[in-house]
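As you look at this complex, bear in mind that one protein chain is not there, while each of the others sits in place.
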Amino acid sequence: MCLGIPMRLSSIENNLMATAETMGVKRTISIQMVPGARVGDHVLVHAGFAIERIDPAEAAERIELLKTLLEEPV
Amino acid sequence: MHKQTDFQSRDEVLAQTLMERVNRLGRRLAEEKGRKLKIMEVCGTHTVAYARSGITDLVSGYLDLRSGPGCPICVTHQQDLDRVFSLAGLEDTLIVTFGDLLRVPGSFTTLEKEKAGGGRVQICYSPLEAVETAARNPLAKVIFIAIGFETTAPAAAATILQAEARQLTNFWAYPVIKLVPPAISALLQKGNPTGLDGFLLPGHVSTVLGSNAFSFISKSGIPAVVAGFESLDLLMGLYTLLKFIAEKKAAVGNAYTHVVREEGNETARKLIGRCFEVEAETLWRGLGVIPESGYTLKPRYAEYNARQQFITDVAAAETDPLCICGEVITGRATPHECPLFSRRCTPSSPVGPCMVSPEGACGAYYHYM
Partner (left out) sequence: MKIEKSTQEIIISSHGDGGLLTHQLLQEIFFPAFRNEWLEQAGDAAILELNDLRLAMTTDSFVVSPLFFKGGDIGKLAVCGTVNDLVVSGARPLWLSAAFILPEGMEQAELKKVVLSMEETARSLELPIVTGDTKVVDSGNRENLFINTTGIGLVYPEAQFHPRNIQPSDVVIASGSIGDHGAAILAERLGFTSENSPVSDCAPLAALAEKLKPYFNEIKVMRDPTRGGLATTLIELAAAGGVDLLLEEKMICVKPEVSAIAGILGVDPYFLASEGRAVLIARAAACSDILKTLKTVPGAEASSIIGVAWQGTGNAYLRTRLGGTRRLKMLSGTPLPRIC
């Protein structure tokens, strides 16, 4: 029901707006829902708003968990 | 760039392996039950994502994926669509909305036709563009059609707050925002008449609400899992759900943990709370009136509420008696069971809204299956 795309914050204008990019595509987005966001953070963008920060440690751990899971015998 | 490619290929290998696991488990479960498993993709974007990635095709032998009430266009009642479209015909109005709404058929017209007939309609990516448009066109009455679910609600709220901060007097919002948990509750009210084996829960609504917002589903005995939208996310969501089904575990799982937190995004919800309040009841297509299932603007923002400030005289809504959109979005029927599907009802001349939105169940079936 709601498209959301991971983008990386490449510069922060103020506590409301920042520039986000993915694969060379850039746009000014609102960061007011992710207070404390910093340059380099990955966020999930919906309709021009970052609606959440993507947790890199969790993302990596999730993949590790999956790998372990896939190594288990069926 | 190379790194990206490596990641993609790593994910692709993982996805392939996971796909095999999903197949094996899914087939086994279907065999045990002696029928296909029935799973509801609550979210329309999931309907599209599963279909587009080819998963819907690959699992079709053992899994019946049903659409749910998770396409905002599809669940909007005809009467609301008619009112929204009538605004385009008023003098000096300029409608700003998402592309999703442009071709949706009301009883009498579409926004695309209104535009062709001289109405001013602008498609935006971010709702904030509506504020810019209002600032640049002081003589126009700019109405932002705030359609969506909890995911889009905070963006709509932020937009209204910005219009207020900029003291714009030519900006209004028309809220058509619905809430997902009450809709699932409504589906489950009569037990489990459609015989669902599991729910795939919307990843981005959950981002705002938190996975805990869906824990009430457990009481129904039906397992549910929050899933994301990339191929790997889709498969992890499905695999987790199949495992829950195998273990008869009536729990709400989260297979999108790097984005969705149990408690969701509180800042986003606070933003919603500043502008919106839950209506006593909201009318849904296919589901009827559901108590406390939609947002309206708080009295404090009544002057921005286009629903109150622009009253148009709209004839009673007309829906085609053969259209079964209502059945489709509640998982009671698949698009193929509709007599109009792909015959009189196609994306270029849609009869019901499920066909016009590419993420509507009928649109997704038409485009991807």
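A and B label the chains in the order they appear, each numbered from 1.
Heads up, the rule we're going with is that contacts are C-beta pairs under 8 Å (C-beta built on N, C-alpha and C of every residue); 3 or more make two chains touch, one makes a residue touch a chain.
Keep in mind it's a predicted model, so treat the numbers as computed, not measured.
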> Out of B:28, B:113 or B:332, which touches the unshown chain?
Replying inline: B:113
> Which listed residue, B:41, B:82, B:279 or B:359, touches the chain dropped from view?
Replying inline: B:359
>> Touching the hidden chain in the complete assembly: which of B:25, B:40 or B:55 does that?
In response: B:55
> For subunit B, which residues touch the unseen chain?
Replying inline: 1, 4, 12, 15-16, 19, 44-45, 51-58, 71-73, 98-100, 102-103, 110, 112-113, 115-117, 123-125, 147-148, 151-152, 231, 343-344, 346-349, 357-359, 366-369
> Touching the missing chain, which residues of subunit A?
Replying inline: 1-3, 5, 21-28, 45-47
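Heads up, the rule we're going with is that only the chains that are shown with their structure count from here on.
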>> From the mean C-alpha coordinate of subunit A to that of subunit B, what's the distance rounded to whole Å?
In response: 21
> Any idea which subunit B residues touch subunit A in the complex?
Replying inline: 4, 14, 17-18, 21, 24, 42-45, 70-72, 98, 125-129, 148-149, 151-152, 154-155, 158, 180, 202-205, 207-208, 229, 232, 236, 257-261, 265, 267-268, 271, 359
>> Touching residues of subunit A toward subunit B in the complex: what are they?
In response: 1-4, 23, 29-30, 32-35, 44, 46-49, 51-52, 54-56, 58-59, 62-63, 66-67, 70, 74
